[in-house]
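See structure below.
All protein chains but one are shown at their positions in the complex.
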């Protein structure tokens, strides 16, 4: 497997700038996590956008789609802010022949109790185990795009009516 | 999904006892990692053995097998020392109707740069995405049992001749 | 030594609220750090204010002063935002008979590479080793109040003209 990772910002990559008393999107956290995970496959990481996902525009999503389509690789992992992750996933749904998995984090990867490393592991397994399609790997679950929403009040992702990836394999 | 987790010791659960100037197997790390991962599924964690995997006996493996077979659940995740993980996986290979995934860590989960959270995420996705069978989720890969070995010198798991879970889905 | 700790907010206590996509002041980090530090002295932690230090008012500082004066203890440690730490320290300068040490952090204590634990250790030693007076323990240094400023551009505290606590003891 060669894994192409595109990063788009979001909480997972947030750092704290003391000079601003504020967080900002920092460098992608994915490379450090993959190194900690001692992964034994080839991968490339490319930063496409650095935004809170609420600020992503149609142009940003068109760019993400174009870069995924242009990639020669079958396995695509996208780190993304959680608030509009499902929306961007919809935009990529009809790309054929690629397994595309979105993940992100509820807590910045730099935090001691972040969910980032766990979520990235989840996404890495999903991208290599699943048929072509678009998926969201969050809250310990792997959801098919279009059948999942973020429950912001509860701070988790949950299935909407349809079946989950798990059930399709059951 | 209801996930049944059995823990058997290994590096992932090692803690440092100052009073002994030594590492020992501590409480299972899995529950803390799943909490950090903010997982949205039901799970139970049961500690079966607390050993370095080099010290596991045939009796220990018979116990592990018996408990997996007796579980009413389809999704089984086993945390295990890395040195004989492939051996225990072989012992479970002909259990029908269950997706059984082994994982562990090269560095104790209590370490700041441990691979434990990433590996557990990997295993959690594998257990819900794959057909019944026995798998090993390590080094960022999901391997079918019987087609994987630990390369101790390199500190990673690698495929042996056969195909990986990924290729079966390709 | 009985150590009285007052917390007032600041970066050290910031947590990330996914529901707001924003940092806010959370519960004081000091108790967890002292537990990690395995300290062998009695202490009490009381939260007086929960603010970015740029938002502290004269009333807040009067409250802090009143609580320090009313404390029966000689050793006082105050966690505080870094931007106006020197200003609050000035307000307490003429309180007699107490060793009062301010500290805080440039990165939230919840971050993996935070300076919070190191800074709190610095302050705990200063409060037990120094004569009565008001001090700031930051950037690995212990400064007498009134002889220190935050260099925001450089992200550190530095002496202003006068002597440091170290030099007084030299």
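Before moving on, here are some points about what is shown:
For reference, chains read A, B and C in written order, and residue numbers begin at 1 within each chain.
Quick note on the criterion: a residue touches a chain if its C-beta (ideal position, glycine included) is under 8 Å from a C-beta of that chain, and two chains touch if they have at least 3 such contacts.
All values reported here derive from a predicted model rather than from experimental measurement.
By the touch rule given at the top, the unshown chain touches B, C in the complete complex.
When the missing chain is restored to the complex, the residue among C:12, C:124 or C:145 that touches it is C:124.
For the chain left out of this panel, the touching residue among A:50, A:67 or A:112 is A:112.
Which of C:50, C:65 or C:156 touches the hidden chain is settled by the complete complex: it is C:156.
In the full complex, the hidden chain is touched by chain C at residues 1, 33-34, 36-41, 74, 106, 112-115, 117-126, 128-131, 137, 139-142, 155-158, 164-166, 169-170. Along chain B, the points of touch with the absent chain fall at residues 11, 14, 16, 18-19, 21-23, 52, 54, 82-83, 106-108, 110-113, 152-153, 155.
To be clear about the criterion, only the chains that are shown with their structure count from here on.
Nearest to the common centre of all protein CA atoms is the CA centroid of chain A.
Rotation relating chain B to chain C, from a C-alpha superposition: 180°, rounded in steps of 5.
Computed from the mean C-alpha positions, the centre of chain B lies at a distance of 44 Å from the centre of chain C. Computed from the mean C-alpha positions, the centre of chain A lies at a distance of 38 Å from the centre of chain C. Contact of a single residue of chain A with at least two other chains is seen at positions 106, 113, 155.
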